[in-house]
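One protein chain omitted, others in place.
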Amino acid sequence: MRKVLILSLAAILSLALAASAGQYPARQIAITVPAAPGGASDMTTRIFTSQMEKLLGVPFIVTNRPGASCSIGMEYVKNRAPDGYNLCYIPVESVMIRALGLTDLSSDDFDFFARAMTIPAALTVRKEAPWNTLDEFLAYAKANPGAVKTGNSGTGSIWHIAASAIEEATGIKLTHVPFEGGAPAVAALMGGNIDAVTVSPSEVQAGVDSGAFKVLAVLGEKRSGVVPDVKTALELGYDIKVLGWGAFAAPKGTPPEILSILEKAAAAAIDSDEVKKFFKERGFDHAYLDAAAMSAFAKAQLAFYDEAIPKLGIASK
Amino acid sequence: MSEWLTGFWNVMDPGVLLFLGIGVLGGMVIGALPGLTATMGVAILTPLTFWFEPTRGFAMLIGVWNSAIFAGGITAILINTPGTPASIASTFDGYALYKQGKGGLALGINVIYSAFGGIFGTLVLIFFSFPLARFTIGFGATEYFGLAFFGLTMMAAVSSDSVLKGMIAGFAGILFSTIGIDPMLAMKRFTLGSVNLIDGVQFLPVMIGMFGVGEVLNQIFEHDRLAESAENARRHVNLALGRVLPNLAEIHSASRLTTISAMVGAVVGAIPAAGGDIASIICWGQARKWSKHPEEYGKGSLEGLAVSTVANNSVLGGALTTMLTLGIPGDAATAVLIGSLMMYGMQPGPKMFTEAKPFVINIMLLMLLANLAFLAIGLVTAKASAKVLAVNPRTVWVSVCLLCVVGSFALNNNSFDVGIMFASGILGFVFRRTGYAPGPFILGLLLGRMLEANLRRALVISQGSYLIFLTRPISCILLVLTVLTLLWPLAKALLFRSAGTKTGS
Partner (left out) sequence: MRHKSDLVSTGAFMAAAILFIAGALRLGVGSATSDGVPGAGFFPFILGLIILVLGAVQATLFFRDRGEKKASFALPPDRRANVARIAATVGGMLGLFVLWKLVCFEAAAPAFCLFLNRVYGRGWLFNVVFSVLMTLLIHLLFTRLLYIQFN
């Protein structure tokens, strides 16, 4: 009995040693999705890891830890060992939750190794609405402050900030109506209970296809693949850019040699046909950034939201 | 018509049937385990279906979805813990039936009426999808508020001993639902500085704890060795005589209310933000009002169980209606299904009915098949599970405690949820010992957020005017119904009293 115990202990020890000394990656990698199964973050991570498994030759275990605008899952990964075996999907919420007062954590607590995709906000109204362009919409809203009821996916959510960024940039006043997620807001728009929504293009795609909705502007870096004919706000001459994004990162302090292995693999994985096809079908924009560019992007985003969120007038204490 | 024939041959493909069968079996396990919901089952299996041929992949998902909702009722009947939130109303009569030794019959009713509801909902989907969706899409904040309010009037019906205590527990449930981020202003309320409470007290761990662990602790407390052996002997006799199928008289007497609740379930399912839990609660509560034997409800009424199981399965067809015709998810599970449809390059919405009509037909046929599949499997296994029912209660205690801990963790991979489950378990026990039924508390917790968020959302839309609740027809009707429901017992008492005095004089 004792012999077995000693032997198995020795075996475990030698395995652990091999893992630490040998080539990365030596064993399975855990990756946390801070959102519920079945959503955009979850699906993106699962497609991404299926490619990473092929490239790195080790299994990836995806675990969903949803809650508190992604804080719970990110907090969990932040407190793991920075050894390259604990990775995290990092959504746009990472640059927002500190300003919202939910937690002290921010994108600064992570070492990014890739950005995979972006999802712009799309200002959408019903077909029979009297506005056909962004300018007409803004002119009406300016003449009638508070008359346009704009739905978003929750107070302090990215799509709420999208609507408030329009207010901020153009001086109009909207009535914000928060819902529990984007889908109920779209339903309320379709049912005629609100006048506009600022959510992702893929969420309004069904309505656009059926002719129930029209998209007035997209608030992304470039036009959305879902509604390629709709101009961005930037093209229309307004400096409004609000978009969701998904990136991958490890806890701060992960050795640079491990990060560069991950970065190289992630670049190939995100560039694969499978991932591109998935993004196209789900209406996300393929928007790869390497580690350095992503870190700079996250810093800029963090600064933007630190300033934008207090202006929403929601209590953060 | 020829499209339907082609569709029929498509789904009769052995591969499709195989994956449908796997889905139905998997769904039964997932649905029966407390903590694993139908939504989770569909979400967990979705990545597996990426690489399948669309009809096969969808066959599996639809199988899981349909049978998980049905199987939630099995757990509700056997251990008084709803396997999924949708079967919450099945505990009221199902567990009472089981305690009377009619567990086999309860399981039989659960499977037969689940399939009836599911098929009814699918027929609604096939024949009335567009008009129904056009009706329910108009539901706004005021109507959701009306629905939640209407659901809350059932609180009194599920308070066991004392209505007053039930009301206190129910309002406490609503009060606890206010913990977490404020739905309108995003202020932190009563979170005690914990990041885990930001989303509020999660409903599922509370439900698992109160019904599962709370019930086990209560049983241990009431445990009496001598009484147990007598009870076991009685149960053995009952099960030996026990039947699984309801007889014609029982089916006939329940037919009116079950048909109505199948219709209500399909409509509630088609409403974008209302699902099986609220449908079955409303149907059960209303059926109790209109039943010829309301006194049996909650004490082992076959009709009560049938009504609630019909409602939670007919919701699925309704939810698919909104999802397929408008591209808007009717509940959390259909939100995941939309994702997987998009993976297959299809965008749900009116265009899908023209561009991908064959696949829409496949989905409808798969829904019907999934119901028939779990009907067959459920009936075959009901007899067997009825025999397993005679298992020693002490075995059940250990298994339920273990599964509650595992299930509450598996929900979000979060240890905090286990703590919530544990605390709710003890609270559930104390509730039972002091005469406060856990039912109203759970109901309050479930509907509280919907009530508050939609009340305030409506007021944001109306800019502070309460008149909006009366000027919108559907919400006005719902509120009038609620008032009538509350006043009905009073009116009935007055009527009977006047009738009594007349005969007396």
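Per-chain residue numbering starts at 1, and chain names A and B are given in the order in which the chains are listed.
The rule we apply is simple: a contact is a pair of C-beta atoms (placed from the backbone, for glycine too) under 8 Å apart; a residue touches a chain by one contact, two chains touch by 3 or more.
Keep in mind that this is a model prediction, so the values were computed, not measured.
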Candidate in contact with the missing chain, chosen from B:12, B:398 or B:483: B:398
Which residue of B:178, B:253, B:381 or B:482 touches the chain not shown here: B:178
Selected from B:167, B:376 or B:474 as touching the chain missing from the view: B:167
Residues from chain A at the interface with the omitted partner, ascending: 30, 61-63, 313, 315
Residues of chain B (touch criterion as defined above) contacting the omitted chain: 26, 29-30, 33, 36, 44, 161-162, 164-165, 167-169, 171-172, 174-175, 178, 182, 184-185, 187, 189-190, 213, 216-217, 220-224, 394-395, 397-399, 401-403, 405-406, 409-410, 413, 415, 418, 422, 425-426, 429-430, 432-436, 452, 455-456, 459-460, 463-465
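One rule holds for everything that comes next: only the chains that are shown with their structure count from here on.
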Chain A and chain B: spacing of chain centres that average the CA atoms, whole Å: 32
Of chain B, residues touching chain A in the complex: 39-40, 42-44, 46-47, 50, 137-141, 182-188, 195-196, 198-199, 272-273, 322, 326-329, 335-336, 339, 342-345, 347-351, 412-414, 453, 457, 460-461, 463
Chain B partner contacts - residues on chain A that touch it in the complex: 36-40, 42-43, 46-47, 63-69, 71-72, 75, 100-103, 146, 149, 154-156, 175-180, 183-184, 186-188, 190-194, 202, 205-207, 209-210, 278, 281-283, 314-315, 317
